[in-house]
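The complex is shown incomplete by one protein chain, all other protein chains being positioned as in the whole.
The letters A and B name the chains in turn, as written, and every chain counts its residues from 1.
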Amino acid sequence: MYSAAQLVLLFVVLSDLAVLGTTRLSSCIRGIAAQGLLLGLLPVLVAPQLSVHAVSLGVGTIVVKAIVLPWLLGRAIREAAVRREIEPLVGFIASQLLGVLAVALAFAIASRLPLPATTQPLLVPVSLATLMIGFIVLTTRRKALMQVIGYLILENGIYLFGLTQTESVPFLIELGVLLDVFVGVFIMGIVVFHINREFDSLDSTRLAELTD
Amino acid sequence: MTQESLVALALLAVVAPALPGIVVKTKSLLTGRRGPPVLQLYSDLWKLVRKGTVYSRTTTWVFRAGPLVALVSLLVAALFLPLDGRSAPATFAGDVIAFAGLLALGRFALVLAGMDTGSSFEGMGASREVTIASFAEPTLFLCFIALVLATGDLTLSGMLGTPLAAAWPRSGATLCLVGTSLFVLLLAENCRVPVDDPATHLELTMIHEVIVLDHSGPDLALILYGSALKLALFGVLVVSIFSPRAELSGPVAVAVLFAGLGVVAVLVGVVESVTARLRLTRVPQLLVGAGALALFGIILELR
Partner (left out) sequence: MTLVAVSLCLIVLAGMAGGLSRQPAAGEMLFRVLLGAGCVTGAVPAVEVLAGGTVAELRFVAAPFGAWVFGLDALSAVFLLAILIVGAACAFYGLAYLAPERGHRAVAAAHLLLTLLITALALTVVARAAVPFLIAWEVMAVVAYLLVVFEHERPEVRRAGLIYLVATHVGTLLLLAFFATWAGATGDLSFAALAAHPPFSDARSGIILALALVAFGLKAGAVPFHIWLPEAHGAAPVHVSALMSGVVIKMGVYGLMRTVLMFGAPPAWWGWLVLAIGAGSGVLGVVWALAQHDIKRLLAFHSVENIGIILLGIGAGALGLAYGHPVVAVLGFAGAALHTLNHAVFKSLLFLSAGSVTHATGTRDIDRMGGLARRMPATAAAFLVGAAAIVGLPPLNGFVSEWVIYQALLRGGSARGAMQLAVLTAVPLSLMGALALACFAKVVGVIYLGTPRDEGAAAARESGRGMILPPVGLAALCVAIGLLPVAVVPPALRVGGLVAGSGAEPEVSAVTATVFALALAASLLGAWLWHRVYTGRRRPLEAVTWGCGFATPTPRMAYTASSFAAPLLATFGSFAGTRADHTASSFATHAFDPVLDRVMIPMWRGVSAAASRLRPIQRGGLSRYLLYIATAVIAVLLYLLAAGRGP
């Protein structure tokens, strides 16, 4: 049977595929909030014994990834008054198929990596898959907000990979990862609002008009 | 071909028209109405059977044969399903392909019967029906491949019967994904929201309803009964995946199956009340999404 950690990891992949397949921005933000919640549960489930360190990491992740960031993004949508995503560069069907291909590649690569026997079996493939799917969203979507979401998924993938090292790595690395996310979103937020105010549109393909 | 399995099949054939009734009743209750009685379809069928038939002058024998071929193919397809969770009345290696082929035969007959009238409405419905079917069939095969990999058996009795029960501890996640994918396929193949609205009468939004626009009387009764039976068949697929009944005795297994069918019908009613119909160009996307779930299940199985 499956352990709780494996179930959570499977739902993380499902949330990735859901973000790839949905057309509405608000559903994408809800998807990434759900992903943040799942990621927050993981340090508690993966750690061999319950420690203050693991619990605080989990709570902190939930607060940042599942509450604060989606709220910021939600505010960004409301202020910029956008609702839907227009057709991505490769088409929705093709991007879903690419997503599944990314999952297959991740599982194939992970089975070839030399990993210590104590790691959760699904952790590395799911982290690689999340990474690749975040990259797909980042490169194939036109709206700047979707690209922010893609970047966040990418960071989630790195976070998942970092969970394999919870034993031997000091607390500072976790803070560094979360701060990284903060900084990234802040910059993207500033860029998004400036784009909106200056150019009256959040369509990043129109950034190409900046060249002469 | 045991006596018990044939009796179970006969019971399924009798109970099938109750399922659309349960769906409509659920939808009505969720929207604050009382709704028609659950057994309404039986009265409709009885009324239609006693009516006369009107055939269009444009039509040929293809139009008259359409509803018959559709119903016969569904009944023969039902012979391959293990209703008691262990064995089906008929089985041979590769009968999953016969199952898919029989569904395709029924669809082909109904689409041609629609084109036979020479009306633009039926042509439109036919075009949309084959478009959706072109995405539903690969998804169905993805689910079957996942079942083959999980159970190692090439027959439907094996894929939904005892080997399935044995595969649950090892491949539980895959089977859940396949079950979800099959539920989405159920919505697509039986023309439920979010793929098609069975209650609409706006020609531009119909798919299945519009193909059968010109059938009347007993032919229409055959078609309505056939669509109820198809809902029951797909319901059996979904229920068999989520509740393997190999350990239960015959009558108990069949009773559990019918209870499961009722649950599936209620679930369909809930989904129909909660979601809106998708734009037609988004339907392939939904089916590819269901296929992606099944593919994810296959990846987990191949690992």
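The criterion applied here is as follows: a residue touches a chain if its C-beta (ideal position, glycine included) is under 8 Å from a C-beta of that chain, and two chains touch if they have at least 3 such contacts.
If you're wondering where the values come from, they're calculated on a predicted model, not measured in any experiment.
K.L.:
May I ask you to name the displayed chains that the omitted chain touches in the full complex?
P.N.:
Hidden chain, whole complex, touched shown chains: B.
K.L.:
With the full complex in mind, choose from B:Gly123, B:Gly172, B:Pro198 or B:Gly262 the residue touching the hidden chain.
P.N.:
Looking across B:Gly123, B:Gly172, B:Pro198 or B:Gly262, the contact with the absent chain belongs to B:Gly123.
K.L.:
Among B:Ala13, B:Leu30, B:Leu68 or B:Val256, single out the residue that touches the unshown chain.
P.N.:
Reading the full complex, the residue touching the unseen chain is B:Leu68.
K.L.:
State which residues belonging to chain B touch the missing partner chain.
P.N.:
52-60, 62, 64-65, 68-69, 71-73, 75-76, 90-95, 97-98, 100-102, 104-105, 107-108, 111-112, 115-124, 126-128, 130-131, 133-138, 140-142, 144-145, 148-149, 152, 154, 203, 213-214, 217-218, 280-281, 284, 298, 302
The rule is short, and it goes like this: only the chains that are shown with their structure count from here on.
K.L.:
Can you compute the centre-to-centre distance for chain A and chain B, using the mean CA position of each chain? Integer Å is fine.
P.N.:
The mean C-alpha positions of chain A and chain B differ by 37 Å.
K.L.:
Show me the residue ranges of chain A that touch chain B in the complex, using the header's touch definition.
P.N.:
On the chain A side, the touching residues are 1-2, 6-7, 10, 13-14, 17, 21, 23, 92-93, 96-97, 99-100, 103-104, 107, 111, 125.
K.L.:
Can you tell me which positions in chain B touch chain A when the two form their complex?
P.N.:
Within the complex, chain B touches chain A at residues 169, 172-173, 282, 284-285, 288-289, 292-293, 295-296, 299-300, 302-303.
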